[in-house]
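Structure, as structure tokens:
Only one protein chain is missing from this complex, and each of the others stays in its spot.
== chain A ==
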Amino acid sequence: MPDRGLAAFVAALVAGLDAGDPDAAARVRRLAGAHEARIGLDDEAVDVRFDGDGRLRVTSAVGDGPRCWGRTDRGTVADLLDARLEVRDAVLTGRIEVVGTVQEVAAIFAVVEVLIAASVRLPALQTLADELLAGAPVAPRPATRASWYPTEIGPVEIALLAELDLLADELGGAAG
């Protein structure tokens, strides 16, 4: 958890984006639309949405909350930023959880993409990333990647996926 608290951290993130890259900030608002989502980091959670005027509303999570939510922990964020963990493996191992409709989940990941892409050119966002990393636990790199397939699949399916060039690399293909 950032020292300033998750609500203040999210507010600083959006403020930094508004100040440094208004186009990216507008994209975030378009992606979020009128949706509300619950964001959890470590043991803190907040509900976030943009109101009709585009102002960010962040409130402490209470009760059941929105049906769309995502959560992770600072160790996972640190592992991602330190290149010890791929997003794919974080999702497959449950270190990142996102729940919602397909559109909601896609929108959450798209918002994260816009924030990371903008942070390349925004020192204010880079400072926030450093803040998040400071003091985060460091875990050794996992020896193996998470399995793409939760259960065994048959040779016919493997052959078909390979033919379509959709086979994950763990089975000798390129997808995944």
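Definition applied: contacts are C-beta pairs under 8 Å (C-beta built on N, C-alpha and C of every residue); 3 or more make two chains touch, one makes a residue touch a chain; residues count from 1.
The rule is simple: contacts and distances are computed from a predicted model.
Its record in UniProt calls the unshown chain "AttH domain-containing protein", which is the match among "AttH domain-containing protein", "Succinate dehydrogenase flavoprotein subunit", "Branched-chain amino acid ABC transporter permease" or "Cobalamin-binding protein".
Annotation: of A:Ala8, A:Val87 or A:Leu160, A:Val87 touches the absent chain (contact as defined above).
What chain A contributes to its contact with the hidden chain is residues 79-88, 113, 116-117, 119-123, 126, 129, 138, 140, 169, 174-176.
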